[in-house]
Structures are given as C-alpha cells and as structure tokens.
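Everything on this sheet refers to the single structure shown next.
A protein chain is absent from this complex, but the other protein chains hold their places.
And then chain A:
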Amino acid sequence: MNGNGPNPRNTLSNNDQAIRDLRKIIIDCCRQCGGGHGGSAIGMVPLAVALWRHTMKFNPSNPEWFNRDRFVLSNGHVAILLYTMLYASGYPNMTLDELKLYASAKEPGKDGQWKSTLCHGHPEREVAGVEVTTGPLGQGIANAVGLAIASKNLGAQFNKPGHQIITSKVYCTTGDGCLQEGVAQEAMALAGHLGLNNLVLCYDNNQVTCDGPLSWIVSEDTNGKMRAMGWNVVDVWDGDSSVDEILAALKLAQMSTSKPTFLNIRTTIGYGTATAGTAKSHHGTYSDEDAALYANGDAQPHTLSNQTREFFSQLKEQGKTVEAEWDSRLSSYAHSYPKDAEKLRQRMTGQLDVQDLLRQLTTPSEPQATRQYNGFVFNALMDKVPQMLAGGADLWNSNQMGDQSNRILSRDHFDGRVIRYGIREHAMAAISNGLAAFGPGTFLPVTATFLMFYLYAAPGVRMGALSNLKVIHIATHDSIGEGQNGPTHQPVEVDSLFRAMPNLLYIRPADEEEVIGAWMCALASPDQPSILSLARDPPGVRLFTTSRDKVARGGYVVVENENAPVTLVSCGSELQFAYDAALKLSTLGILTRVVSMPCISLFEKQPEDYQSMVLSTSRHIISVEAYVSTVWARICTASISMDSFGYSGAGAANFKRFGLDGDGIARKVQDYVRAVDSSRTPMRRWVRLR
C-alpha cells in the first residue's frame, strides 16, 4: 500500500468504511460508462459523509419537505457524488439501476421509447433531491446565496419567539473553478454583505483544474479574499480522510452568528487512484487496480458493505422524525398564530391570483414611458403579492421601480423584500434562480437593470429558462431610444439572444395597456422566466386600440384597414412610429394596417387561423423594430430594422438617424412597395428595407 492510499485495516470505523464504499461505487459508475467526473467526487467523499450522514436535515421519503436543509453542488460536473449520496441516503427514486445509467448509453427500448435517466451528466432539478440545476461554473454558488436569502427572509417574516419554523440551512460545494468565476465572486460578496450565517460554502481545495495545477492560473490567498468579503473562514487540513475534522469545522460554521462560513477543505483529487492529484484525474474512467483499491476484495461492482448500509439506513427514520417534529411545531404555531400560519401555508403552496387586480388597474391619461408605468404596476403588485422578492443592480431609479425604501432587505431586516444587489447583474439573475427554487411558487423573484446589461446576466437567465424557474426580469432602456449613453448601452442584438432562448418569454409592450398585459402573461406562466423589455421615453401618441388582454395572444391588430396591401408589425417604442407611418402611407394611397406584436413566441403558439387573421392577406407584411432583424423573417416579408450599432444622441434623433421614425418608415415602405409592385414578383421572400 502506498502512503497515499486508503487504510487497508479490516475493521474500520463506520465513517471510514462509508468513505471506502462510496468511493468504490463512484469508481464503478465511472468504469461502467467509461468516463465521467470521478476524481473530485472521490476527493469529496469524506465531506459528503459529514454532510449527508451527520449534518443536514432532510427526509429522503419526502424530498420536498419544506424546512429541509438545501444542498447545492456548484461544481455540477461532480454529479456522480450527489447521485451516490442520494442513493446511499435512501431517496426512493435513486435506485442502483438509475445510478448505473450515469452518463451511459440510453437507447430506445423495445417499445421504441427513449429511455430517460435521473443521472444526467450534470444534475438537473427535475430530479427529486436535486435542488438546482448546475454545471456552468459559478452559478450554483449564486443559487445557494439565493436559497439562503430565501430561508432568512421567510424566517424573518414568520418565525416567532419560541416558534422557529423556518430554519433551513444551505450547504454548497465548490471546486477551484467556481471560485474563479465572476458570478460567484459577485454572489459571495453579497452574501458577506448580508451576513448570511445560514450558508456554508464547502471548498473542495484540491489545487487542480481541467488544465493542470491551480498554481498555473491562480495565486491568490483564497481565505484572505473570503475574509475581505465578510466571511467566516475555517480550515480543514485532512479532507481526504477525516470526517471528524470536517464535522468540527461544520460545528464552527453553525456557531457563526453574523457571517456566512467558508470551509477550506484540503483534498486530493482522485485520492488513492493512479492519477491522484493531477489534472488527469478530473475526467475519465479507472483501471482494474483503481477499482480494487476500495473494493476490499469484493469483486461485485456497485455494492455497499452491510456496515455502510446500516450506517446510512437510519437516515430514512431520522428524516421522518425531523419532519414529524416540524409538523408538530407547525401545528403549535398555527394554534398560536393562525393568521400567520395561513399566510405561510399559502407561501408553501405557492398560491398566486392577481389577474383580477391587473385587469382592474387604470392607465393614466397622458402617455407614460413603459418603464415608468411598469413601476406603477410593480408597486401595486408588491402591495398585494407577498411572494414578490425584488431587487435591482444599482439602477433602481433609472429602472423607475419606485420608492421601496421601507422594504429594503438587509442584515438587520431580513424580512425586507427589495434586495440591493449592487452592480452585480450576473449574480442578481443567478441568485433569483435560487430564490425561485426554494419552494414551488414560494417566491416570485423580480430583477431590474438595463436590457443591455442582461447580457452580463445571460447565463443566469438561461439557467432559469433551462430549469423552469419563474423569475421576472425588468429590462429598461431597451433600444437606441436609450439615447445619450451611446452604443455601449444600446441593445441592437440582445433581443435575438433572448428570443432564441428556449422557454423564456421575451415581452416588449408598447404602452401602459400592454405593460399590464405583459405582467398578466409573465405571472400566468407557471414555470418560465420572463423578460419585460421597456422603453426609456414615453410614446408621442396614444393608441386607443391596444389591449392588456390581447397581449396573451402575442400579436393582434391595432389598426384595421380592409384589403390593405401593407401590414406593419411592430412592438415596444417603435409601435408609435409604425402607427404614424401607417397614417402617412394611407394618406398617400397605400392603405396600411398595423399589428402590435409584444411577444413573438406567444403569437407562434396561437392557432393558425388566428395567426392568418392577424397577419391578413396583405401582400407586404413588414416588421418595424430598432433591432437587428433576426427573428422577423419567420413572420414578415420584409423588415425595417437596424444592422449596425446605435449612436450616442438623444432618443428621438436616434430613431430619425436610422430611419425608424414615422417619416423614415413611410419612405422605406413607399419605395419598397413601388419597386416590388412594378416587378410583380411571385412568392416573395423576406428582405431588409433601407
């Protein structure tokens, strides 16, 4: 036995035997699929035993138990560790057969149906026991911060003296990769700022990344960095084998009264195996020798010893007991505080019914910028919807989210409902995903910044879409109409990103009516994030035919004109210009209809006859939008759009500069219609007008 390998004693303590057995299963699973990320998993097994067997409160028989401790695997590529722990802990869905399907071939069965798996290459939250989908590095840490804020916030709202109802803690693991990512650094800074003492970040410090030794790319004093950001730091020196040392550190973490805790756990990637301590251990399968290493002579793969089985078997009982205890605490709480208990029940089940409230909202007589009126709607909802937990990335006033200064969430007021995220857009989106993942509908996170800077946050928005988390993103200053900040702040291509992103509602309302409609759609959708794309400036004219109810159809007619040869399709701040152009064109004898299309993906879901009715039989269906026209060729025969960056200059001048004001549109349509009509071309394809 080399000095680096496992202890070959015949009688091992329960912890040591569990470490052996779990490492064996991980190696067997990687051998089964001929790959996978086993190395970090092997190194992290003692931590996993300390967390799952000794520390975290959860009920394997009810993975959704509301007050469970949450576990987040931010280094999501180490998925096999999580699957192994779910299996060992007795989660009924995670059977040995499932485990064997980890990253392996899953061809259609005899019935022709594709086999599905729970053990994806990266953990996906649709699987019971997986709190959040992780993989893209850094996201999980930010999700964990969100979960920790959620727990603190609910606790502050509902806990009473003698009635600690919401107490769940969040345990998050991270490797060297996540810690380098900007999104994680933003989230950790905010966690330190807020003093989230219910959060423990467990750093698998194995000093190895994909490419090689960490020292090639990082020389920082990680503990110093975490302390500078307001964290409690605890060192663990023997993470490879000492469950006890990790438990002692976790105990210190639990004693932290005002800071999140960072456990710096020294481990060896692929501990004991041939590639231990090197980058090669990051990914790949194992040799027979490696397999024998932890097998203790057991030739059968994927087995747990009886000792380990027994050692973990109590988790099921324990889980039932802690949940039952909590249920009784909840009953006594309900007895003492019936109203609060009812409110908590509503939060736990995610009840939300505000469609009537939105239907009854009135709109102002003078046109307002959509960002401004959105602020009004947002504030009306904040008063009525306790689930809403909002926040902005330091542009709250520019986003016109209104005065919420009495609702700021801080370390002294965790019951606040507005988070000052700071200039940390990416973390804002990823933290919001964590809030939304806390419970089904328990929180309705809302974020706000300029549309341009949702580009910084895009990977977080994507993770929300991929993992079906309802978050509402308020994206103001959404075009060249943004004005003098110039092209660095003017999106022209960002809509393409979000409109092409699956399972995301990108809604661009034109006026107050449609802002209400946009909220109705965003709130009605049960498990989809939304972006509300809003303008800086008010429209110059009021259209009386816009409708909050019709936003749900994606697009609808705002100016009908029977047998019109031209239909202009527009949205957002450009609808006013399309309308203006339509009036001008009709005066010139080119009858023109106008369609408002606030949400293309919703329009595409409508029945075909509705779509045809809206687009009509016009020979020319022309989109008008101040963005690069990636999407419109799906619907239109021509587009009036941008094909360059914008320019620094006041809003109205910018629209004119790029020929997107009423005059510019009318001119382009006129030229186009004349040219096409004289050539009498059949079956036209899409064209961009200049």
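The definition used in the following text is that a contact is a pair of C-beta atoms (placed from the backbone, for glycine too) under 8 Å apart; a residue touches a chain by one contact, two chains touch by 3 or more; residues count from 1.
Rule of thumb we're sticking to: contacts and distances are computed from a predicted model.
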* **Which of "Peptidase C13 family-domain-containing protein", "Ras-related protein Rab-4", "Transketolase" or "V-type proton ATPase subunit F" matches, in UniProt, the chain that is not displayed** => "Transketolase"
* Thinking of the whole complex, not just what is shown, which of A:Pro301, A:Pro487 or A:Gly659 touches the missing chain? -> A:Pro487
* Structure fact -> From A:Ile26, A:Ala189, A:Leu585 or A:Cys599, the answer for touching the chain not displayed is A:Ala189
* To do: Identify the residue among A:Gly35, A:Pro301 or A:Gly540 that touches the chain left out of the display.
  => A:Gly35
* Asked: In the complete complex, which positions of chain A touch the hidden chain?
  -> 33, 35-36, 76-77, 103-107, 114, 117, 120-122, 124, 133-138, 176-178, 180-186, 189-190, 192-193, 209-211, 215-225, 227-230, 279, 392, 394-398, 408, 420-427, 452-453, 455-456, 458-459, 462-463, 465-466, 483-489, 492-493, 496-503, 627-628, 630-631, 633-634, 642-645, 647-650, 653-654, 657, 672, 675-676, 679, 681-688, 690
